[in-house]
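Sharing a structure below in C-alpha cells format, with a few things to ask.
With one protein chain removed, the remaining protein chains of the complex are shown where they sit.
Showing subunit A:
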C-alpha cells in the first residue's frame, strides 16, 4: 500500500491511567482523496489527526500501530526528521481561527514562516506564493491583510488566511480539524466551499475531522465513523448514506436535524444501540488486552 498518502494501521493510544483513547484504528487516505472522520465529541477523531501530525498532548501515549506518510514510517523517524517531514508534506487547518493565529505577530510572517524557515524559500518567493494563495481564497486586499494583526480580521477572514497558509507549501496531506465549527453558519458554507475548491485544484488529500454528517456528504469521498476511539464503520461516502451498515451510523443519521421538518424533536442515539456499542468496545478491549498482558 505504498501508493497511499496516509496509512494508519492498528493505532492504539492510551492515557496515563491505561484507558485506550484510540482502539486499533486503521484507515488510509489515497492521494487527492478526502477522507472524513466523523463521530461525536470525545470519539477520538481529533486525536487521530494530532497523532498523524505529531502533536498529541503529552499525556496521550501511542502504544501500538504504524503511521505511514507517503510510505515513510513516522514512528521510526528521529524526532527532527519526523518534524521536518511533517512540516514539508502536511498542514493543519485548525478548528478555531480566533486562537490559531499568534496575537502578537503580523499575518504576513505567520503565513510565510514555514516556506522560508522550514522549506528554505526566498522571502520574495514566499511572499509571491502567499499572495497567490490569498487570491485563491478570495482575499482581495492582500497588502492590508498581510500587515494586519490577527485581532484586526474577522473570524471568516482569519480562517481564509489559515486555509491559504495550509495550501501554500503544496502539502500532500491536510488535516482539517472541524474547520467550520467555530464560524457563523453563513460563513461556514463559504469556507467549506473554499476548502473543497482548493482541494480539487491542488489535488491535496484531506483528513477531514467533523461531527457534521451534512459536511461529510458535501466534501468527502470516503468516511470512517468513530465511536470511543474505534472505527465502527468505513465506507465510500455515497454508499454510507445510501445504506449505513452499523446501527450507530444509522442512529447518527437519524439524529441529524432536518430543515424539512424544523419542529420535529431531536432524536438521541437509542439506548439499545449504545448498549450494543459498549459490548462491542468491551469485546475489542478484551481481545486487545490478551496478547498485551
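To be clear about the criterion, a residue touches a chain if its C-beta (ideal position, glycine included) is under 8 Å from a C-beta of that chain, and two chains touch if they have at least 3 such contacts; residues count from 1.
What we mean here is this: contacts and distances are computed from a predicted model.
Trainee: Quick one: the chain not pictured, UniProt calls it what, "Glutamyl-tRNA(Gln) amidotransferase subunit A", "Manganese transport system membrane protein MntC", "ABC transporter permease" or "diguanylate cyclase"?
Mentor: The chain we cannot see is, by its UniProt record, "ABC transporter permease".
Trainee: Of A:3, A:19, A:55 or A:128, which sits in contact with the chain we cannot see?
Mentor: Touching the chain that is not displayed is residue A:55.
Trainee: In the complete assembly, which of A:61, A:117 or A:144 touches the absent chain?
Mentor: Among A:61, A:117 or A:144, only A:117 touches the chain that is not shown.
Trainee: Which of these, A:32, A:65 or A:87, touches the one chain of the complex that we don't see?
Mentor: A:87
Trainee: Looking at the full complex, which residue from A:29, A:68 or A:101 touches the chain that isn't shown here?
Mentor: The missing chain is touched by A:101.
Trainee: Given the full complex, what residues of subunit A touch the hidden partner chain?
Mentor: Subunit A touches the missing chain through residues 53-55, 57-58, 80, 83-84, 86-88, 90-92, 94-96, 99-105, 110, 113-114, 117-118, 149, 151-152, 162.
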